[in-house]
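Here the complex is missing a single protein chain, while all its other protein chains stay put.
To keep things simple, chains are lettered A, B and C as they appear, and every chain counts its residues starting from 1.
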Amino acid sequence: MALKKMFQIKAKIKFNKRIQGNYFYLAFSAARIAKLALPGQFVNIRVSDSCEPLLRRPFSIYRINGASVEIMYEVVGKATEILSEKKRGEYLDVIGPLGNGFSYQPSAVSRQPVIVAGGMGVAPLVFLAEKLVHGKPIILLGAKTKKQVLCEKEFKKIGCGVKIATDDGSEGLSGKVTDLLKGFLGAAEDGRVRSVAKPLLRGRTAIYACGPRPMLKEISNIAKKYKITAQISLEEHMACGIGACLGCVVKTKKGFLRVCKEGPVFDSEEIIW
Amino acid sequence: MALKKMFQIKAKIKFNKRIQGNYFYLAFSAARIAKLALPGQFVNIRVSDSCEPLLRRPFSIYRINGASVEIMYEVVGKATEILSEKKRGEYLDVIGPLGNGFSYQPSAVSRQPVIVAGGMGVAPLVFLAEKLVHGKPIILLGAKTKKQVLCEKEFKKIGCGVKIATDDGSEGLSGKVTDLLKGFLGAAEDGRVRSVAKPLLRGRTAIYACGPRPMLKEISNIAKKYKITAQISLEEHMACGIGACLGCVVKTKKGFLRVCKEGPVFDSEEIIW
Amino acid sequence: MQKNISLNIGNLRLKNPVMVASGTFGYAEEFRGLVDLKKLGAIVTKTITLKARQGNPAPRTCETPAGMLNSIGLENPGIDKFIEGKMPVLTKLGIPVIVSIASDEDAQEFITLAGKLNKVSAVSAIELNISCPNLRHAHKNLGDRQLIAQDPKVTFEVVKSVRKITNKVLITKLSPNVTDIAEIAQAAEDAGSDAISLINTFTGMSIDVDKRIPKIASGVGGLSGPAIRPIAVRMIWEVYQKIKIPIIGMGGIIDVSSALEFFLAGASAISVGTANFINPRAAVEIIQGIKEYLAESKIKDLKNIIGGLKT
Partner (left out) sequence: MQKNISLNIGNLRLKNPVMVASGTFGYAEEFRGLVDLKKLGAIVTKTITLKARQGNPAPRTCETPAGMLNSIGLENPGIDKFIEGKMPVLTKLGIPVIVSIASDEDAQEFITLAGKLNKVSAVSAIELNISCPNLRHAHKNLGDRQLIAQDPKVTFEVVKSVRKITNKVLITKLSPNVTDIAEIAQAAEDAGSDAISLINTFTGMSIDVDKRIPKIASGVGGLSGPAIRPIAVRMIWEVYQKIKIPIIGMGGIIDVSSALEFFLAGASAISVGTANFINPRAAVEIIQGIKEYLAESKIKDLKNIIGGLKT
């Protein structure tokens, strides 16, 4: 693997706004990162120069807009809380782009890829959908409740079909996003519905997924069952984000691999759960 | 010594503005503290709920305005930096009023007390001047340079006479504020000028001082020489601010005393330098 | 459902497991008005010595990353004045008073001190502070070691000698500045201690690089606060594997979540130290928080989670 370029940048915040509930949307200027970023890669942000939080925090690259890098995040603890209080014009210390993103074939070939997002896991997938748009990606969005369904509009704007599942049934299917996926594949197998899932079942495209670990594990099982490829983006606690500390490993058939360096995107069949 | 009342209050910031350079002026609502506060007492503020800074920071009560408590501070490190970034409407966790303030006799008796302030040490002295105003206090202000002379206007507004000394001579006397004091006392002793210092020399009033340690030590020496009383407000690193940790002691003729509890104001003759 | 959070330390019944740590709560009166003192499980006094001690010169404290150093130097009025002047006030609080004692020269002093406390019925328990980093070489058998709590044999000897002369509940407070904390805890248990308090502060040093002097006047001092919490929790866990008597855990507890770490690691009770300075209500808030945690987790009795860490 060739060494990829990355940069440490004092990046000016262009905006930082609440989307809904605890979800925020932030953009900063970082031309050099913007230029190289690929879907599925992430940035590692130092949100404050104090000891709390001490370490950087990783965030998927949500989208690139010219020289701006955008992220989408949920406030879950100290660092994300501090981040949410930052104002336009303030600076962030950002390292990126980091990790290996999703790999996809030229869009002509990858017909109707299936993108599965669980909760905040949607973050890297709009950027991916943009790249795959000629393949008419199908988006399956899962969340606990309607208010936590993110990016539906953005996907539709690009021109993707979106299906939704919520745990409480407040929007779309009542159940897990993996139920959507199963229904979708099962139906295609039976030939019951129009064969949008056919390219997937024939190995001509793949599932691209990001979300909570149990969801990704379930998708791995599904992928295995149907003998299809699933590229999944994993999370692990990170100390360095650049492959130096060996902290963020995941068990794979090749031994422990670093989520921040060999990942965060892995072939689901590589992972030992 | 009877137990004094103190309160822990979530206090709303009413304003927080830069005066000049690194000096700020902040007010928060704290009716119960405002009601009891005496000149020379202080409040102990937790500026953030993170571990950095971990401990509270003490600030003199600058002034009371109805239910508002006002402080004046200089940004010198982490806590004061964070404080300076606080906005109107945010909350501070404040304990106060704390310590023993200046003691003064009914103003009719204490004619022309002399108030000496070095740098940020001016903070508790405007409040004191207000209380002593009928005695026509004389204010000696010292600072490094003109830009660091604080509260001149405020003292004049109350009706006090103000003399200034700056290290670089950019305003008033070129020298130390203690030189001003010495000149003042020396002149009075010689009978060279109008006898504003006479009440002081005759023990009918006192010097009230706050500022850097070397200044206070010098004032102690002067007070000793002229056999006059000087009440000085000391600073020491504080962990608790309420007398519990025994951290903030100063050596006195009575042994170690706590600056936060028996002080911060002491009779200069008590202190062993 | 009523949650039980009461417990016994030896014969001492505590209505809840949250105490305030020696040296961080004065003699309680300093906190009056800020905290409902009656709610505390117990109060541990500043360490008392036989003779009055004036303590160390200032500065005695400084802040460090997520912690603080102190070198108070055991300033205290001496045992007689303490019993006369401070005990009556403490007694009136109506909560158990645990008196911390140390010997500043001679281990024999512990016996004299305990003897005096025996006669004060309001003293609920005695805590042997054999781990104060500001009191070095306080025993003739220590050799190269600085603290009694750094030597299992001397620890055994000192605890045993006090155990012999008192029926009061006896708590031994250990130092984290050791290679093997469980070994020392074992020695204290073997000698008849009713409980173990740990940890006291780490010896530490912080330097003012502009002046090139230590930030606290005595050079080295004791490190406390959240910074040391992971080490404290690990030590509690290690000691819990080895001894049977209750552990009173402390070191960087600032809120209910950090307090629960100690129970899960094996502490039967906890002590709040540095956090009292930051938030005088910390201990009382933790008591409330423990009840809520038990309710949410549907646990009837706090005892059910002691040492309940799954590994």
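Just so we're on the same page, a residue touches a chain if its C-beta (ideal position, glycine included) is under 8 Å from a C-beta of that chain, and two chains touch if they have at least 3 such contacts.
Being a predicted model, the structure only gives us computed values, none of them experimental.
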Among listed residues C:M87, C:L198, C:V233 or C:I270, the absent chain is touched only by C:V233
Contact residues on subunit C toward the hidden chain run 64-67, 69, 144-145, 150, 177-180, 183, 202-207, 209, 211-214, 219-220, 223, 225-231, 233-234, 237, 252, 257, 260-261, 264-265, 293, 305, 308-311
Subunit A positions in touch with the non-displayed chain are 3, 5-8, 46, 51-56, 93, 95, 236-251, 255-256, 261
Even though one chain is not shown, subunit B touches it at residues 51-52
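Throughout what follows, only the chains that are shown with their structure count from here on.
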When each step joins two chains that touch, the fewest steps from subunit A to subunit C total 1
Rounded to the nearest Å, the gap between Cα centres of subunit A and subunit C is 48
Rounded to the nearest Å, the gap between Cα centres of subunit B and subunit C is 37
Per the C-alpha centroid definition, the whole-Å distance linking subunit A and subunit B comes out as 57
Subunit A residues touching 2+ other chains are 51-52
Among all residues of subunit C, those touching at least two other chains are 65-66
